[in-house]
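One protein chain omitted, others in place.
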Amino acid sequence: MGAYIIRRIGQAIIVLIGISIIAFLLLYAVPADPARIIAGPHATPDVVNQIRINLGLNLPIWEQYLKYMGNLLHGNLGTSYIFHTSVMSQISSRMGPTAELALGCWIMELIIGIPLGIYTARHANKVRDVVISALALIGISLPVYWLGLLLLFAFGFKIQIFPLGGTGGIYYLILPSITYGITGAAYYMRLLKSTMLDVMNQDYVRTARAKGASERRVIYRHVLRNALIPVITFAGIDIGTLLAGVVLIEETFNWNGMGMLAYQAIGNQDIPVIMGTVLLLAVFVVLFNLIVDIVYGFVDPRIRYD
Amino acid sequence: MSKVLESTDLQNVLEVKDLQIEFKVDEQYYKAVHGVNFHIAPGETLGLVGESGCGKSVTSMSIMRLLKDPTKVSGQIIYQGRDLLKLTENQMRQVRGNEIGMIFQEPMTSLNPVHKIGRQIGETLLLHRGMSASRARKESIEMLKRVGIPRAEQIVDEYPHQLSGGMRQRVMIAIAMACNPSLLIADEPTTALDVTIQAQILELMKQLAKENGTSILLITHDLGVVAETCDRVAVMYAGRIVEEGSVRKIFKNPQHPYTRGLLNSIPKLTGERKRLEPIEGNVPSLRNMPDGCRFAPRCPFAMDKCVAHNPELFEVEDGHRSRCFLQEGGQ
Amino acid sequence: MSTNVGAVVQAPTKARTGKFKKSLKRYPLVYLGALIIVIMALLAILAPWISPHSPIATFNNALSEQGIPVGPSREFLLGADGNGRDVLSRVLWGGRISLLIGLLSMIINLVVGTVLGLIAGVFGGWVDALVMRITDTVLAFPFLLFALALVAILGSSLWNILLTIGILGWGVMARVVRGQVLQVRELEYVQAARALGATEWRIMFRIVLPNVFGPVIVLSTLQVGANILAAAGLSYLGMGIQPPTPDWGGMIQDGLTTYTYAPWEMYSAGIALVITVVGFNMLGDGLRDILDPQSATRQ
């Protein structure tokens, strides 16, 4: 187990280095001239050149990269071109709201998806299953921002029970979470349904029935306990991707998180901020994948890492 | 304790009457079991033999009412005077695992991988004896010892994947026998095991049944296993019982051409090696069952009336019956 | 009426429609999904001929005196947008962009993912490890954010958008193809081919590729829907197709300004987008039941 974790962490580090290299190459080696952006359109060539030297943009790309990574190891993600403040401090003030939002969305997915998964598995191929599955198909196909706008219009504007957006406590969190929950729950529902149907055909479920266990007991003690294992995996990976895709929902609900920060930075071509948020979000994805792989061994007694 | 008294009665533990089982395939029902009758006396071991697809496993599942919808089961399954097919689901649950225990072919997959061994044995006791968790655990350790598992105190806290196939089948037997059932249904219990392990498991089943006066319904395709463990045998072919009788009579004086064919087609462990005499052809599929005697297309003695009419079970001698026109009118 | 002749003549067609009905009943998702896609594609292809107006022309009579866009009417069937353009025409033309980006970026996903997946699965060893780490890397990128940044920097032309989506979105395809290759190579009939003296190349082309085909088709179909959604997301965030070129994501953003009093632009664009994506998801799910029965239970 120990060796397995170390190996997985090693892989994760390789992936992170890969991400940093690719992101760096694509973002820094671009036609846009950051020095010109910082200096403004009316600056003289001398000023622009001076800025370029100050930022180290005249160095070869690999040296710039090593410098960036060196700083990164000291917790320094550079300075925003536009606001001239440290990228780290900008990101850290946005991390809380994004974590809150992601958590809200994630919980809502589970709250909607898991009961529906159990329900459709128990009533597979009946009319209710077909109807719910059809709705799930539509749920997956909905653009999250569009649904968000519809819900905002309905419950923020027409019937004013929720705020029209903004960052805040639970009250502000409900509508975006429901929105994301509706579009994402279907994945959980389908996954749980299909694994439950799989498990229901297993020999050990027949054994449980042969012991005289009630249908309820069979479902909750025997089927669900096994069927949840892949769902847990998926949930872990999902929270990573959720963090990374949070920009649409933040924009729609005017939620002041990392997605918004990155979005504004992209508009300003503020490359250090873009780089910082992309890297950090990628770290989260990799981290959650890693956690899932490790937790898996505890959830499923059959897994032995050797 | 009253069970012990009952089992001294002459009454049968189980009586299956005119059992019919139909499966739905592509919107159509096909009969997998066609009017099966048999009985098991207290303490008796009945072997139900036949090749794959003959309906023997389905029959055993229908006794426990474990067949899934859409399946039609009709006839009577009378256990200790009650027709199991008429019980409510709740009443049936009181029978399963309590009065009738069951073990299956695949010990590797028949135990729940995420629960500890102790919990899986204890569940039966919890459900039917209302035992507390700690008492159930103690009882589970006792059961593990009874089925010959070494280090029972440790094994009780292990997971199934840590055990070998033979050990898992012992655990399955512990689960099935935990509530001291009067009938044990064993569906190909040793097919997935190696010979030396098979010998251990059969021995264990015989010994436990003897100790508790349990009747056994043994479903198998292996005639050797039947000869060594059963008192009586029913041979099934294509959804029907074609011959039944005591083990001695079936093996020493087989009447039905199918039974004879089966016995002749097995290579022997002793004596001179000679060319095998196989049964020609293949087992008919559910979709196109022959009319009349279902064995007729493969039968070397088939007559005109075999193709047109389905023979009844004719009494050959006391308790020995064969579904073949050759035995019409006895011997 | 001579029943005999009728029966003889009728029989073949009856059998055919019977077969069609049976497969329709067994795979309703495939037929319904394909029907939706065909309709949406036809509408998009025929947009220049069937749309009642130019998608970028502004009409004076489309706005009231206070500048409020008119609602659905005989002239503007789905109403007008805030600039006085015809929503129906813009929805029809917008479909061209969405489908084009969805399909072409899927082809990039498909080619890159399949090639890398095959390389990883076939060669194994360190090649496999390398390719899979690259795949992990691509999958770990915050997809939309990174696409947004790239498009913002490179410029939001149609080609940049579809290249970006294509280049960032092949990870899942590569994983599925690799997994399938590894699984198929262990099958017993592959062993049998080896025992007969078949070369690894022959096994690759005769056995592995046909088996990879099914899951790849399924995934490609689903990917079209996902890519359409991604492209629309970019436009919604203002980094996709630039106005006045009509695009559903852009129309949703655009419709936001008039949403409270003239919601038809947002509804129309959104519904068109949802229907199209539903079509691809339906077809993909349906095809999975037919082509890839094992994973149908898993995903």
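Here the chain labels run A, B and C in written order, and each chain numbers its own residues starting at 1.
Keep in mind that, in the parts below, a residue touches a chain if its C-beta (ideal position, glycine included) is under 8 Å from a C-beta of that chain, and two chains touch if they have at least 3 such contacts.
Criterion: contacts and distances are computed from a predicted model.
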{"item": "Absent chain [UniProt protein name; select from \"Dihydroorotate dehydrogenase B (NAD(+)), electron transfer subunit\", \"Dipeptide ABC transporter ATP-binding protein\", \"NADH-quinone oxidoreductase subunit J\" or \"ATPase\"]", "value": "\"Dipeptide ABC transporter ATP-binding protein\""}
{"item": "Touch partners, limited to displayed chains, of the chain removed from view", "value": "A, B, C"}
{"item": "Residue among B:Q198, B:T214 or B:Q327 touching the omitted chain", "value": "B:Q198"}
{"item": "Candidate in contact with the missing chain, chosen from C:I107, C:A198 or C:L291", "value": "C:A198"}
{"item": "Residue in contact with the excluded chain [from C:L130, C:I207 or C:I290]", "value": "C:I207"}
{"item": "Footprint left on chain B by the chain that the document does not show", "value": "51-52, 164, 166-167, 194-200, 202-203, 221-229, 247-248, 251-252, 261-263, 265-270, 273, 275-280, 282-283"}
{"item": "For chain C, residues in touch with the removed chain", "value": "187-189, 191-199, 202, 207, 210"}
{"item": "Touch residues of chain A, complete complex, unshown partner", "value": "3, 6-7, 10, 306"}
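Simple rule for what comes next: only the chains that are shown with their structure count from here on.
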{"item": "Chain-chain pair with the highest tally of contacting C-beta pairs", "value": "A-C"}
{"item": "Centre distance in Å when chain B and chain C are each reduced to the mean of their C-alpha atoms", "value": "53"}
{"item": "For chain A paired with chain C, centre-to-centre distance based on mean C-alpha positions, whole Å", "value": "23"}
{"item": "For chain A, residues that touch 2 or more chains besides their own", "value": "none"}
{"item": "Chain B residues counted as touching two or more neighbouring chains", "value": "none"}
{"item": "Chain A to chain B touching residues, read off their complex", "value": "202-204, 206-215, 217, 221-222, 225-226, 229, 300-302"}
{"item": "Complex contact set, residues of chain A against chain C", "value": "11, 14-16, 18-19, 22-23, 26-27, 30-32, 137-138, 140-143, 145-146, 149-150, 153, 157, 190-191, 194-195, 197-198, 230, 240, 243-245, 247-248, 251, 259, 262-263, 266-267, 269, 274, 277-278, 281-282, 285-286, 289"}
{"item": "Residues of chain B defined as touching chain A within the complex", "value": "64, 66, 89, 93-98, 101-102, 104, 106, 109-115, 120, 123-124, 127-128, 159, 161, 172, 175-176"}
